[in-house]
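In this view, the complex is presented without one of its protein chains, the others remaining in place.
This part shows subunit A:
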Amino acid sequence: MHLSLGLTFIPPLLIAYRSQGFWMTTNTYMEQPDVTFKKQLMLILNKPQPGEFLAWSTYSNFNSLLDQNSIRIPIVSSVESDVNGDGKFDQLNFTVSIPLESTESITSFGLLLIFDYKLYRMSTLQMETLAYISHSSVSAGSSFVAYGDLRLYQKTPLRHRGVDTRFNTTIVDSADSSASTYDLSTIFSAYSQRNLTTQFLNKYPVWKSGRGAQQPFTIEVIISYPTETITYQPGFWELIKWGWVQYVTILLLFLWVFRKINIAVFSEQLFNTVIVHPKIKRH
């Protein structure tokens, strides 16, 4: 009888455990992030002459580091639109137009845009992220257009609840005035270490050459904020729930099988058994 009980209740656990995971360690959900362009940017344009460049940023400390001939203030324009009217922005149209002299030309550029990124459904996450758009060409350009998505890149799963502001720190420390702070490699080395980052992906860059004299160089970037599949670590009760669901479904099968076996064994009296009759009332 004890053997039968043991055979009924232990094997379902073993089967559930051995069949690729009893405890659900990670799970996923989908959510459209609440993204806002922080109106912070850094723009570096390289000229074909080695070492010559033009740059500008919304960080005054960076601008004051630049040589006066290297700083060129562009015309920046941005429109964030909520296409489906759900209260979250779906797209950013970002345009920057850099005035250039006829003798100047641009063969490559790097553009850093800073975003505020929020998630609400499981853990309440807020972080500062960036999109880096760059292109280089052998021929001097007149305009650049790119269409892409701001995708979330996760190295570790999120927590299932709580407030997560681990990465709500400034990517570019605008209070610092040293040149190394604004070096792109410094910015990227710190940023790439983060467990949660965003990237400008799925891009379709178009570089056009043939700039007219006195015409500006224009960069247009259309960034979508797509719905993301986010991995998270389930909480205790979710873990127990799915463990229970797995165990009980197999257990029900075993209960049924062993009941049949028990009935067969005991009714056929395969072993020596003592039949205990219900007590007879004695008077």
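Quick note on the criterion: a contact is a pair of C-beta atoms (placed from the backbone, for glycine too) under 8 Å apart; a residue touches a chain by one contact, two chains touch by 3 or more; residues count from 1.
The criterion applied here is as follows: contacts and distances are computed from a predicted model.
Visitor: If you had to name the missing chain as UniProt does, which of "Ubiquitin-conjugating enzyme E2 2", "Distal membrane-arm assembly complex protein 2", "Histone acetyltransferase" or "Tectonic-1" would it be?
Guide: The missing chain's protein name, per its UniProt entry, is "Tectonic-1".
Visitor: Quick one: which of A:25, A:68, A:84 or A:180 touches the chain that's been left out?
Guide: With A:25, A:68, A:84 or A:180 as choices, the missing chain is touched by A:68.
Visitor: For subunit A, which residues touch the unseen chain?
Guide: Touching the missing chain: residues 39, 58, 60, 63, 68, 71-79, 81, 85, 87, 99-102, 142-143, 208-216.
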